[in-house]
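Working notes, structure below.
As you look at this complex, bear in mind that one protein chain is not there, while each of the others sits in place.
Up next, subunit A:
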Amino acid sequence: MMQSVSAQNRKRIAKTAHFVGLFIAMSIICIPGLWIVLNSFRPTVEIMAKPPVWIPNELNLDHYRAMFGGAGEGGVPVLTYFRNSMIISITSTVIALLVGMGGGYAFARYHFKGKSAIFVGLMVTRAVPGVALSLPLFIIFARLGIIDTHFGIILAYVAMNVPFTIWLIDGFMRQIPKELAEAAEIDGCTRWQAFWRVEFPVARSGIASAGIFAFLTSWNEYALASQLSRSTTSKTMPVGLLDFTSEFTLNWGGMCALAVLMILPALVLTFLVQKHLIAGLTFGGVKG
């Protein structure tokens, strides 16, 4: 009896400890994000206050209003940036996914000469920090005349994302027994049909998670985009944040407001596909 009570207590203590640990970890992760959201809704005075004002006295939409307002009122072309970001992220994600599906499938299913060398080569390109490439990229793009175009940035992002999508999709495809495609072929499918009607739907979760990662990488990327875009024709939202800096001042409130707008689509997207994302990331644990 005594033993079971102490075992119960120990369990309760462990549970509390877990909870506290989790709370601290989540605070560290979430508070900066929440601080941004909070700051986007309150006056600059309060943002700058020292010591910090934890509980806001006043919440308003001034920063948002100013952001969407004219140039003289501290406005920035938010909608243009949003559109640029969308076009660039979606296009590069779709291309990276298509290439990734083809490449991942080939790596998972076929034997060919130099397979492992090519695979390692692809992974090595991920080891080079993107910023290190920004100057050579800038020079080449400038010569080609594709600086400050959607095409240029999409090209850079596809190159950045493809190794990753290939690697992820290869992993998911490997988990799908090859007998599934064989059964489909015997059932009358061509290899192509077997892929689209059987292997693709089974790998859907994995492909969706690869897509999310690719999209978020493109959506959040700053370093390369800041080099390759020059004007509103191609500036993405992360680059647009810089519009709030000027020689002597930093418009923290405006920056936070734009940051919130930037987080929203990513949040919505992740929420929409979270079921797939979880299924995709835990694929190995699910028995078919």
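We adopt the following convention: a contact is a pair of C-beta atoms (placed from the backbone, for glycine too) under 8 Å apart; a residue touches a chain by one contact, two chains touch by 3 or more; residues count from 1.
In the analysis below, contacts and distances are computed from a predicted model.
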Undepicted complex member, UniProt protein name, chosen from "sn-glycerol-3-phosphate import ATP-binding protein UgpC", "CopA family copper-resistance protein", "succinate dehydrogenase" or "Membrane protein": "sn-glycerol-3-phosphate import ATP-binding protein UgpC"
Option from A:48, A:61, A:186 or A:242 whose C-beta touches the chain left out: A:186
Contacts of subunit A with the absent chain, listed as residue ranges: 177, 179-180, 182-190, 193, 197-198, 201-202, 204, 287-288
